[in-house]
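See below for the structure under consideration.
A single protein chain has been omitted from the complex, and every remaining protein chain is retained in its original position.
As written, the chains take the letters A and B, and residue 1 is the first residue of each chain.
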Amino acid sequence: MIVGQQKDFDEIKKMITGYNRLLVLGCQTCVAISFAGGMREVEILASMIRMDRKMAGQDVEIVEEAILRQCDFEFLDSVKDLVADCDVVLSLACGVGVQAMAERYPDKVILPGLNTTFMGLTEEMGVWSERCAGCGDCILDRTGGLCPIARCSKGLLNGPCGGSVNGKCEISPDVDCVWQLIIDRLKALNQLEKLEEIFPVKDWSVSGHGGTRKIIREDLTA
Amino acid sequence: MFSKVGSILVVGGGIAGIQACLDLADSGYFVYLVEKSAFIGGKIAQLDKTYPVNDCPFCIRYNEHMECASHTNIEILTLSEVRDIKGSSGNFEVTIAQHPGYVDIEKCTVCGLCAERCPEEVNDEFNEGLGKRKAIYLEYPKAVPNGYVIDRKNCLHFTKEGCNICLEVCNEKAIDFDKNEKDITLNVGSVILATGFDSVVPSYCEYIKFPNVITGMEFERIMSLNGPCGGHLIRPSDRKEPKNIAWLQCIGSRDIKHNYCSTVCCMYAVKQAILAKKHNKILNTSIFFMDMRVCGKDYERYYNRAKDEDDVRFVRSRVHNVFPVDGTDDLLIRYADERGKISEEIYDMVVLSLGLEPSQDAVKLARGLGISLDKNNFVETSSFAPVNTSVPGVYACGAFNAPKDISESITEASAAACASSLNMAASGAALHDPLEETGQKPVPAGLVVGGGVTGMVSCLCLADQGYRAYLIEKTDKLGGHALKLRKTFKGEDVSSYVKELINKVENHHLIDVCLNSEVKNTDGYAGNFSTRVAISSSTETKNIKHGVTIMSTGADFLRTSEYLYGKNPNVLSWFQLDKMLSEEPNTIKNANAWVFILCVGSREPERPYCSKICCSSALRNALELKKLNPDMEIYVLYRDMRTYGLIEDLYTDARDKGIVFIRYKLDGKPEVDEDQDGRLKVRILDNLLGEHIIIQPDFITLQTAIVPGNHESLAKLFKLPLDQDGFFREAHKKFKPVEFSAKGIYLAGLVHCPKPIDETISQAQAAAVKAVTVLSKEYIATSNEVASIDLKLCVACLTCARICSYDAIVINGMGKPYVEPAKCRGCGICVVECPTKAIILEHFKNDPILRSVDEAFLEPFTEYVQ
Partner (left out) sequence: MKAKFEPLILAFCCNYCPSCAADLAESAKLQYPPNIRIIKVPCIGAVGTIHILKALENGADGVCLMGCLEGNCEYLTGNFRAGKRVQYVKKLLGKLSIEKERLEIYNLSAAEAHRFCEIAGEVTETVRSLGPIPLKIDNSKI
């Protein structure tokens, strides 16, 4: 899932300066799960903005709403009237949702309330971590199901590097060296020989370095 | 008035009576609660706080009082007295006289206008006469039943004729002076006596007339927030704050006329001293006592805290007199310390820890029924049937059986409810209609873990009421540690009782005994549990469906290496001596001297609790040795002689028979040596002489501590909490001794804390009746206060499932969360955490918290606007 994090309040404040009728629009899927953009956070952020404006002696009118997914045009239509009535939409969706809104409502200013941080999972209540970089060419079959591209600080394909100390990455003792984990896991699976093969240079063209990616399935298109 | 088949009469509306009523009513019986006074609740409402938790007892029990008043299976008859009980078990005819209160409770709105205008002021019994009330009164603001009553004795309408003020001011026209006493006849199957206690004021205690000598209960009222002093600690004579207070223990206990220990006074004096210190930090508090008898769960810790942290002074001395100090309201205490040195001290205030005796009305009633009472008028009971009186169908619980504290009274009340419902089941009584509920039926079976006496008693209670019981025992035989015991403190034969019990359990068609078995995992909720049990002899596991679980895995004894135990064969544990006394008394008969050492491993820094049964077991065995050989010199080395309650008899007897008692302190433990031939030598400081003495005994018996069993894995499996000593932690130390905070799981016996067999059995019965309250329901009780999830908004983020303390939310086959209503407790924590705001509490729709937040500011704060 996509994990997001709400932008610093000061940044949001600056962004919305001068707008007096706001639609704070949440997204109830990925970023709700990471407690950044669901209805719960919409209410909290709206309340903070109102208080802030009140202290500054400025008027503000905020409509609070959330929709199931901001990344599908069909869902965006349900807020058509709300969008029309506001000066600006503060979207608490990931970057995809914000852009979908901007595309659907070309005349409206759509502002991002979140930073779209990574693709990852909930480790435990309140803790999320990155797992996938969306490189377009999955190699998890060869690395024991642990991704060095997303989880090695250098993105090394033939690790570990000399910075791996006691199973930790040199950037911080809190960060596991994923190559250590890969070796441990392959050892446990009795597949250590997989590492004897050197990874050739990876094709990064499919990872976005070759331009915006697009998938077309002829059998499904209209 | 109507009567019902299947009804039970409970006499006494104190804490025990209320508990018995609720347990029976929840099991489906109809109960009449007869209370002499105008309000239920008894003495606990008068208490400021309870030990060892320092909670306000009334605040915590208020819900139970309300429940008792509103339960459809309970009829409360206040201002009522039992005149006569005829008939026999299964069919008693009870005559009750109900006095009028002259106020219609249905109409009374408790506005208080009547009492405000009432011209007649009298002493307030609720405040022990320290305050005043009117002749029309409510005992205290939240008294149940919640309505005013007129006290005929003092009402001017009756005493001087003609006063009608209250009648005139009452807007609701609730007052009717023409009401008369009425006689009520009831037919009931069983009777429970829960009549409580009266305080003993012994004749020698003339100094009680000095204004600043007060009783323990008066002290409670003085400290109480709703008491006559508004919670300010002041002394009665001049309403000044006292600077030093003395507590005198054993007033009316442990004397010639009342040769028993009142059990509760040590703890309440310690509590009062601790709380008094909270009122006034620089207050000096001294407790004059003989033995500090603090044997319940966590009591020793409380006592240690008083000594070490709160700086309460403990003086080991029995004070015989209190003198007034001329020209002041102060009091002089003259006392002799252990060595006989006389000292004098002056106190601002003296609190008497008065003993407990059975209430006089109850004694009269019991005599009329032909119930055997002991020499002190307590009900004679057997250790193996602790709530059964000598009359079939009549049960007794609480302080009428022996002096006891709140938690034990509550336990016994539940035990009496259990025993009387067994009696009702045996006589084929029909249950009252169950309350209207809907849903799933509970599985009519109980799982009992641990096959000792506790487990077996619980199983029989369930099975005799028609429920299947699965008894899981990890060893290859039933009986547990009781198999090692010989006799109870009353001298009853334990082994034959245990044999009979095993026989009954093994032959009961509703009891499945699983020996060599262990619980592997368990899941579910009250009414519907599923547990997998592994049997060590086979590789297969057994899956058991049950509605309730009772934990009765017992405890263990300490394997000590102190005092040459395990090195010298003549140093015995208490159960080795038990065995020798029954199997080979001749080998020990000719011993010249014998030493008993108490508190081996108990009451030490690493085990700061009392094992409770050691004093009585040592004394009983010592007396038995003395019987075998009257010339044998017997020495009991002890720290405090804790022969609480009726066990005091043993102590008196032992001293009469010439057994020598030598007290030692933790820092002056006895030293045990042996010479080359293995002859034992004990060296100990005699506190009376102030010198070391040497004893050369043939044998030494060690009263080793009871230690918790290895419960950690079991606790984890059943998600149950352990306390700091490793025993299971019950839901509330005082008021819920056999329950866990999780519903449908109960505990009994030594898993809870060390205790003798009679208390173990009453806990086993209490746990069983709690279990029956779940099993007897037509449908599994769910509250309407449960979370409900709007699946349209839910994105299955799992937050609720992760955060729920009760595992009440699970993800179903559709990938969506599902709230198990029987597990949900309605706390609302998931509601505020849900990121999509998909959860509501059924009774809490539209976020009433938010609504109250909004409404809180609707009313303008006019008082601040100038």
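Going forward, a residue touches a chain if its C-beta (ideal position, glycine included) is under 8 Å from a C-beta of that chain, and two chains touch if they have at least 3 such contacts.
Since we're looking at a predicted model, the values are computed, not measured.
One of A:Arg50, A:Lys108 or A:Lys168 touches the chain omitted from the figure, and that residue is A:Arg50.
Taking the complete complex into account, B:Leu225 is the one of B:Met66, B:Leu225, B:Leu666 or B:Ile811 that touches the chain left out. The omitted chain makes contact with subunit B at the following residues, 49, 54-56, 59-60, 140-142, 225-226, 230-231, 741, 785, 803, 805-806, 825-829, 831-833, 841, 844, 849-850, 852-854, 856-857, 861, 863-866. Annotation for subunit A: contacts to the undisplayed chain at residues 8-10, 40, 43-44, 47-48, 50-52, 54-57.
The definition used in the following text is that only the chains that are shown with their structure count from here on.
Per-chain Cα centroids separate subunit A from subunit B by 58 Å.
For subunit A in complex with subunit B, the residues that touch the partner chain are 28-29, 32-33, 35, 38-41, 43, 66, 68, 122, 124-125. Residues 793, 795, 797-799, 802-803, 833-837 of subunit B are the ones that touch subunit A when the two sit in their complex.
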